[in-house]
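Only one protein chain is missing from this complex, and each of the others stays in its spot.
Per-chain residue numbering starts at 1, and chain names A and B are given in the order in which the chains are listed.
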Amino acid sequence: MSRKITIDPITRLEGHGKIDIFLNDEGGVDRAYFQVPELRGFERFAQGRPAEDMPQITSRICGVCPTAHHMAASKTLDDLYKVEPPSAAKKVRELVYDMFTMEDHALHFFYLAGPDFVVGPKAPKAERNILGVLGKVGLEVGKQVIGMRRQLRELMTLASGKAIHPAFGLPGGISKPIAKEDQQKFIDVAKHAVEFGQFSLKLFNDIVLQNQEYVDYITSEMYTHKTYYMGLVDENNKINFYDGLLRVVKPDGEEFLKFPGNEYLAHVAEHVEPWSYVRFSYLKDVGWEGFKDGPESGVFAVAPLARLNAADGMATPLAQEAYEQFFDTLGGKPVHYTLATSWARLIELLYAAERMQELANDPEIVSPEVHTIPKEVPVEGIGVVEAPRGTLFHHYKTDERGLITQANLIVATQNNAARIALSVDKAAKGLISNGKVDDGILNMVEMAFRAYDPCHGCASHALPGQMPLVVRVYDPDYKLTQEIRRN
Amino acid sequence: MSKPKVGFYWCASCGGCEEAVIDLAEDILPVVEAVDIVFWPVAMDFKRADVEALSDGELAATFINGSVRSSEQYEMVGLLRAKSQLIVAFGSCAHLGGIPGLANMFDRKEMFEEIYLRLPSMNNDKRVMPAEEITVPEGKLTLPASWDTVKTLDQVIEVDYYLPGCPPPVDLIKEAVNAILSGELPPKGSVLAPDVALCEECPRRDSKPEELALKEFKRPHEIEIDPEKCLLAQGLLCLGPVTRKGCGASCVSVNMPCTGCMGPTGRVMDYGAKALSAIASSVDSKDEHEISAILDRIVDPVGTFYRYSLPASLLHRCYQQTASEDEGKEQ
Partner (left out) sequence: MSDNEASKEPFEPKIVAFFCNWCTYTAADLAGTARMVYAPNIRVVRIMCSGRLDPQFVLAAFRDGADGVLIGGCHPGDCHYQEGNYYALRRFTLLKKLLKSMGIEEARLRLEWIAASEGDKVQKVMNEMTKAVRELGPLRLEPRAYDLIQAQSTMETEATALAQEVHHE
């Protein structure tokens, strides 16, 4: 007879979720289950919609990362209509995308996961949030964070219409160029952004890396998994959020796969469990071997830690320096410490800022040529970007009028879903013994998922339905003894 | 004198409304000084049990975003209604159903099959489906029941005020919060936004003709969009004339037509029907066949006119599936 503890709801992430922990008779953990309890059905109700509406429709999968969906959808539309956006359009898209990645990473570190480090994982519940962070770091520092995000989001609004649910993506480019007289704003904010990136890394160093207790948590076995890692890389194998080829490395760091996004079906497949609405991605080339890590299991990871592992470096100098320091400190590539994701995230933040600076200063960024009118009849398109939380795939098929007949969306958090389940289970097992459970311990179990910055709005876009259609009864040898079908 | 207690909750939501609150940026600081936020899952660690422990009416105001489509959401909003003096339906989903309300074109079983069986990346020969009660080796797990039909917040609990928009514009949020803190609120049931159409604040207003007469509708990627001229006059399906203002015409500012997220003005029962009426009225033809041909260029009437408001509409959901060309399925 097992005792069950439920964390409901899990907090400081985007979306809904709960964790069920089954204790055994000794008071240790038999298993912890991480459940996504919500679903909305985007892939189904996208059918019948004009494809050009998809950037704005899919952005509603997630209001924290709407720009990721907007961009993936826009790229999918380019492929759907076989139309090449003008170079300036791609640069503006990438500029907006880097600003977004920056502010989203900042949101995660300071508002979502950060409180665990800045205020402390076992601090009183009422203090483990952004207000507690402000209390700890002081209002001046706090205002810097708030101000930086505000500046970035004001520019995102200027360029794309709305920071939450942008409007400017079109097949063949974007709907409006950046005005010449606005370029200086981008340049000024970019400069500030690079400083902010460095400031964030220094804060992380001072508050986290100088604290031996935190370092011990980060490098502890219970927050470690050795999986495959996936990320988009440019022609030099450096991280790029907007475009590139997909690179997958093995748990030992060796390159395993490199393929263009439109071949994703050959390599990525999805698995279903009855206890969560999220689908679990895995590498087809390795296969689904259950909730395990290691080279024999197809479980892989995406997002900052995975991207740093899968790439050979960062494309900008300051971020490259930070990248090298990261691996030097943590014992070389690849790094398997899940909690180190928060550090990797800040390195990416710095890269995004530097890249923003490059693009803002590029004269082509204010070119008026930002849209190529599509001429081809639409059939099928695939678009891939690196969302802040990981690799995001959009895939649409349409009729000849451009109305969606099928949409397949594999979102970042699905790609991490198996590893998140592993992390939560292992952390619970590592933290709970003799039945001793309190708010602080449960929060440390939650930290196991929080590092991934999961987006359950994204993970729950699918709508599977309520009624089990099949009941299967297995005997103790896992042989199917009875199957009852309904409908 | 203790500070008023406030809560934020999300149902079938995307989190954008939460982000909109955070977009108050520095202006959020005086607000958090003035109130005690006791429940806000995106940013704070208070759990359901903490809400259950509150006494009835202990929360001065709770802002709920997202539409209601599961048993868990239904229970939570019922709980929050009991514990709150004021409930504000925050954002399009709570107000009208939102974009996820388009799921009302289908039912659970349909979606079930599409997502778990038909999608190209799915590897599910055993036809496993999530279930509400699951027995695993260690014990029993549960998932909330998912409904066939998405509902707006006021279709399940009594709502005191509405903040429209997807997400609500930051300025409107600030005004609403100040109104609640000062107690200077309009009559219950009001939408906390100006009761005027978007055209009134649109920078292209002067180029909107007295009488719109359109021979053709265009899709945004098909043309070079004129950055100064009224979008509807250019043949784009801009719903400004039937949509409430308050957003500063943000989509129009990047040359994209308004899609109606702020919902209707005060005297309209069904946003989509009104929008359809306005657009149809602008067709420049007196011939039955020509009118039909022109309107055929509106390739997706449901998605265009009811993008945010299907659950709130008079029809509420799709009546039955037709084997129409629009819902073609890949096998």
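Assume a residue touches a chain if its C-beta (ideal position, glycine included) is under 8 Å from a C-beta of that chain, and two chains touch if they have at least 3 such contacts.
Note that the structure is a prediction, hence the values are computed from the model and not measured.
Engineer: Specify the residue from the set B:Ser71, B:Gln85 or B:Ser207 that touches the hidden chain.
Structural biologist: Residue touching the absent chain, from the options given: B:Ser71.
Engineer: From the list B:Leu86, B:Ala145, B:Leu181 or B:Ala233, pick the residue that touches the absent chain.
Structural biologist: Considering all chains, including the one not shown, the answer is B:Ala145.
Engineer: When the complex is taken as a whole, what residues of chain B touch the one chain not shown?
Structural biologist: On the side of chain B, residues 71, 74, 105, 128, 131-137, 140, 145, 147-149, 268-270, 272-274, 276-277, 279-281, 283, 285-286, 288, 291-292, 295-296, 298, 301-302, 305, 313-322, 324, 326 touch the unshown chain.
Quick note on the criterion: only the chains that are shown with their structure count from here on.
Engineer: How far is the middle of chain A from the middle of chain B, if each middle is the mean of its Cα atoms, in Å?
Structural biologist: 24
Engineer: Can you check the complex and tell me which residues of chain A touch chain B?
Structural biologist: These residues of chain A touch chain B: 2, 4, 7-16, 20, 22, 30-31, 33, 35, 37-45, 47-50, 52-53, 56-57, 60-64, 66, 77, 81, 107, 111-112, 125-126, 128-131, 139, 143, 146-147, 149-150, 153, 157, 159-165, 167-168, 170-172, 174-176, 264-265, 268-277, 279, 281, 284, 288, 371, 373-374, 395, 397, 399, 401-403, 405-406, 408, 410, 443, 455, 457, 462-470, 472, 487.
Engineer: Quick check on the complex: what are the chain B residues that touch chain A?
Structural biologist: Contact set of chain B toward chain A: 10, 12-20, 22-23, 25-26, 28-29, 32, 41-49, 69-70, 72-73, 98-100, 102-103, 105-106, 108-116, 118-124, 126-132, 134, 136-141, 143-147, 166-167, 219-225, 227, 250-251, 253-256, 259, 299-300, 302-303, 307, 325-330.
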